[in-house]
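Input: one structure, supplied below.
Of the protein chains in this complex, all but one are displayed in their positions.
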Amino acid sequence: MSSLKPADVGIRTRLFQIIFESDTPVAKGFDILLAILIFMSVGVILLDSVQEYHERFGTLFYYTEWVITLLFTLELGLRIYCLHKPLLYLKSFYGIIDVLAVLPTWLMLILPGAQTLVVIRLLRTLRLFRVLEMMALVGQGRLLLDALKRSRGQIMLFLFTILMLVTIFSTFLYLIEPHEAGFTSIPTSIYWGIVTLTTVGYGDISPVTPLGQFISVMIMLAGYSIIALPAGVFSAEVIRSLREDRYSDEACPGCGKNQHERDAKYCKHCGTWLNEEKEEPHSDTDKHPAGTE
Amino acid sequence: MSSLKPADVGIRTRLFQIIFESDTPVAKGFDILLAILIFMSVGVILLDSVQEYHERFGTLFYYTEWVITLLFTLELGLRIYCLHKPLLYLKSFYGIIDVLAVLPTWLMLILPGAQTLVVIRLLRTLRLFRVLEMMALVGQGRLLLDALKRSRGQIMLFLFTILMLVTIFSTFLYLIEPHEAGFTSIPTSIYWGIVTLTTVGYGDISPVTPLGQFISVMIMLAGYSIIALPAGVFSAEVIRSLREDRYSDEACPGCGKNQHERDAKYCKHCGTWLNEEKEEPHSDTDKHPAGTE
Amino acid sequence: MSSLKPADVGIRTRLFQIIFESDTPVAKGFDILLAILIFMSVGVILLDSVQEYHERFGTLFYYTEWVITLLFTLELGLRIYCLHKPLLYLKSFYGIIDVLAVLPTWLMLILPGAQTLVVIRLLRTLRLFRVLEMMALVGQGRLLLDALKRSRGQIMLFLFTILMLVTIFSTFLYLIEPHEAGFTSIPTSIYWGIVTLTTVGYGDISPVTPLGQFISVMIMLAGYSIIALPAGVFSAEVIRSLREDRYSDEACPGCGKNQHERDAKYCKHCGTWLNEEKEEPHSDTDKHPAGTE
Partner (left out) sequence: MSSLKPADVGIRTRLFQIIFESDTPVAKGFDILLAILIFMSVGVILLDSVQEYHERFGTLFYYTEWVITLLFTLELGLRIYCLHKPLLYLKSFYGIIDVLAVLPTWLMLILPGAQTLVVIRLLRTLRLFRVLEMMALVGQGRLLLDALKRSRGQIMLFLFTILMLVTIFSTFLYLIEPHEAGFTSIPTSIYWGIVTLTTVGYGDISPVTPLGQFISVMIMLAGYSIIALPAGVFSAEVIRSLREDRYSDEACPGCGKNQHERDAKYCKHCGTWLNEEKEEPHSDTDKHPAGTE
């Protein structure tokens, strides 16, 4: 978002600050109003899908949807208006979502029923996290995301291995089990395999032969044991994130020891003044994000 | 509870000590008696709901319920009597529960069947934790609660993101799957989505189209992978709680700041020699078991 | 087991060493033979319960069971014979299991069908862990048990709170849902509540009303979120166990710093000889099991 600069210092700049930023009371209010409209609009879609409510309040729902869509379309127009490079915005993640949020209702004019896709508007609430950013909450959220990013590689590797094994075992079950039990094709068997491994267990398909049940039990125990893996990896990463936050990596000019807490002014080992390296602890954090331990 | 002061040093003070405190044998006995009555009363309600037992012991259950309710009403009266500011108590968490615990049976006189709500009495057992407080157990319980409180923000963020994604995916399934498979409305689809994501998997609703099954599998794998997140966050917080033990609570003789790491020799804020307070780390640990951060 | 002393140095002592101990090859062989017999006997019971195998191999199974029972009865006799205080043994955990392991077959003479209870013999395999004790495995097993013991209090507290909330919510569902959906009594509703909270989700009982489904979703999300708690507590405890093992709590006589690794001979901070306190590192471990950090 930082690449999107306001157009001029006049109305466009003020609009930019209200719509794209959230550090003034008006801008925060705008964000919250947006959130309320999004939730209201999604609520209308949800209720409209219930036959009973559709019959009773269908017309009300219809007009509410149109009013909110017009407001969102207006907002989209303003967003484009107040930017120097609107194309850059339209190609960004939030730009795409903003367009997708108004498209379904307009599409409804041509293609009845399309308005259900309006639920995609929910993704717009991701913007809300910008409001949260001002709260303590987000320091934690970023920590969570950091840990998630770092453990992503391992979790992907883990998922890939799992899927490979599930495919092999599911194929065996397809060969062993009668089609009547629900194992009608290998893809269906894989669907069953994942339903089993993730311990969801709908029961729409379940093995009936002793051998099939035995292999199922193996898959279950595997699923039950390996669920620990991503949890373990992720815990370890969160713990590492918490720990890294605490210690600076700068060495003491007196005794040369490092691993001082970030807020330390004097070396805890020899009492030397540490401040020369620590005048801007935050920029310091940026230079040495990872530390060593 | 600390804001509730005994009325006078006479009978009301003694009643207060018995009913509201639990550090004397009589007060502990009172708490335990209360717990037994609560469990007995809830047991009666449970058994009475079974048709067979209702027919056989219905009258016995009815009178037991009334006796316990009268005892609880008497107790509630005494609680109000022995307090200076009874209104403050009635508006507190425990006060509300105490009233709710007797209300259903009295309501039954007007509204038959209301007595089932008496199960809310179970919440009164929360008082029991006061008895546990005297035991080692609670040090741990508090640790658990602390970690829970600190990880609350992250877990809320996590739940919100999950719910948003489940809503979007469930709507797609509502569009894809035939109504006969159980996806009759978007709210029902969301119900199915959460049943799936949390790996409960009743099987009352399950996808029947290949595309629906594919999206389901994505939701399951997501649910299976991200279950690690709250576990990871929470583990990290518990570990942090345990580690806070690492900090000494002794104040620095130079600048008066505390929170030095236990192995620190010099104050990290002013560089003063700390050792005089650190000759007996063990007795030190005993005096300040929890530390503050 | 250490309180059971051999009777005399003759045959009873030797029998004691073979039967009750497992540090000689003969004694280990005895333990392994016992394990094989236990698994064989349980296997026979399992197979005999399958109608098809019962018809074909019923007689074989019958005699195998009797042979193994006679062997176990003989072994029980020898155990009693070679002990000074057999009653003490019979009242111990393993003594009770040993008697329960032979009883069902003998009971069968009076009460046909009782032999199925022979599966309790499986508990005898717990003795096998004695054999494992000689292997590296058990150091880990003990660590696991230690961590389990320490987190027991918190996990009990956790289970109690859960059960209380499940009872309250299940009662609401009993009131809301029609009896036809399976919520026929409060105990049945509680059964459903736990099936849901633990994410088992059989689907034999599932809510059909919108409000019931909404409350179910709350229970599921609660169950999904709080599953992190025992995992977190337990992880933290295992990590603590691993860490405590590593550091000695003795201070360095040179610089006064503690937290040296258990195998350290010289202070890593000032190079002073640490050995005076560390001549018997293991007895040392016993004196200071917890350390401070």
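Per-chain numbering from 1; labels A, B and C assigned in written order.
By our rule, a contact is a pair of C-beta atoms (placed from the backbone, for glycine too) under 8 Å apart; a residue touches a chain by one contact, two chains touch by 3 or more.
What you see is a predicted model; the values in this text were computed from it and never measured.
Per the touch definition above, the residue from C:F57, C:Y81 or C:Y202 contacting the chain not shown is C:Y202. Considering the whole complex, the residue from A:I36, A:V99 or A:L221 that touches the absent chain is A:L221. Of the residues in subunit B, those that touch the hidden partner chain are 199-203, 231-232, 235. Not every partner is drawn; the one left out touches subunit A at residues 153-154, 156-158, 164, 167-168, 171, 174-175, 184-187, 190, 196, 199-203, 206, 210, 213-214, 216-217, 220-221, 223-225, 227-229, 231-233, 235-236, 239-240, 256-259, 292-293.
As for the chain not pictured, it touches subunit C at residues 42, 45-47, 49-51, 116-117, 119-120, 122-123, 125, 132, 136-137, 140-141, 143-144, 147-148, 155, 159, 187-188, 190-191, 194-195, 197-204, 227, 230-239, 241-242, 260-261, 263-273.
In this text, only the chains that are shown with their structure count from here on.
Set against the C-alpha centre of subunit C, every other chain centre is closer than that of A.
Looking for a copy of the B-C interface in A-C or A-B, one arrives at A-B, which has over half of the same contact pairs by residue number.
Put simply, the chain closest to the centre of the protein, by Cα centroids, is B. Centroids of subunit A and subunit B (each the mean of its C-alpha atoms) stand 28 Å apart. Subunit A and subunit C, compared by their mean Cα positions, are separated by 40 Å. Touching two or more other chains at once are residues 187, 190, 199-203, 227, 231-233, 235-236, 239, 263, 265 of subunit B.
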